[in-house]
Structure formats: structure tokens, C-alpha cells
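Structure in C-alpha cells, see below.
Note that this complex is displayed minus one protein chain, with the remaining chains in position.
Now for chain A:
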Amino acid sequence: MKHIVKILSLLVAISAFWIGLLQATIIPRSHTWLLPIYFVVSFGCYGLLMVGVGLMQFPTCPQEAVLLQKDITEAKEFFKHKGVDVGSD
């Protein structure tokens, strides 16, 4: 099935659960009405947390730039010997 259908089904299921909670009054009505807001806010916070954590842990590789320069020099030398004119950047 299409992905959007999966997501909508999930939302429908959550909504049904919420409506069920409203009718069953296991939790006081006043709290139940606020649940969607809590859910959305938590969801947003989780997203921001994921962005922040990912940003802090963002993998970097400064040594790769150095290695690349070495490779470029090596390649240029090779082509000079073979008479291929690569010119300069």
C-alpha cells in the first residue's frame, strides 16, 4: 500500500484510541482533551532533540581533505609522465 495510507491509518488508529479514552473516562475528561496537544508538543520536542543530537554527533573527516590532495598530486604526476595534459584547475 502507499506510504501515505500507512501514515493515515496510524493517525486514524491513534485518533480512535483517543476517542475511546474520551468515552471511557478512565482518565478525567479534562486531561483527555489535552492529550493531542501533549502528543504534538512531545513529538516536536523529540524531533528537535534528534536534530540537536545529530548535529552534535555530526561525523567529520578533516584528514580526508589532506588525503585527497595527496591523491590529486599523485594522479597529476602520473599523467605528466604519460604525456596526458590535464592542465590546472
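Everything that follows uses one rule, which is that contacts are C-beta pairs under 8 Å (C-beta built on N, C-alpha and C of every residue); 3 or more make two chains touch, one makes a residue touch a chain; residues count from 1.
One rule holds for everything that comes next: contacts and distances are computed from a predicted model.
Chemist: From the names "Aldehyde dehydrogenase", "Dolichol-phosphate mannosyltransferase subunit 1", "Elongator complex protein 4" or "Alpha-1,3-glucosyltransferase", which one matches the UniProt record for the unseen chain?
Modeler: UniProt lists the chain left out of the view as "Dolichol-phosphate mannosyltransferase subunit 1".
Chemist: Which residue, A:A24, A:I37 or A:C61, contacts the hidden chain when the whole complex is considered?
Modeler: A:C61
Chemist: Touching the absent chain: which residues on chain A qualify?
Modeler: 2-4, 7, 47, 50-51, 54-55, 58-62, 64-65, 68, 71-72, 74-76, 78-79, 82, 84-89
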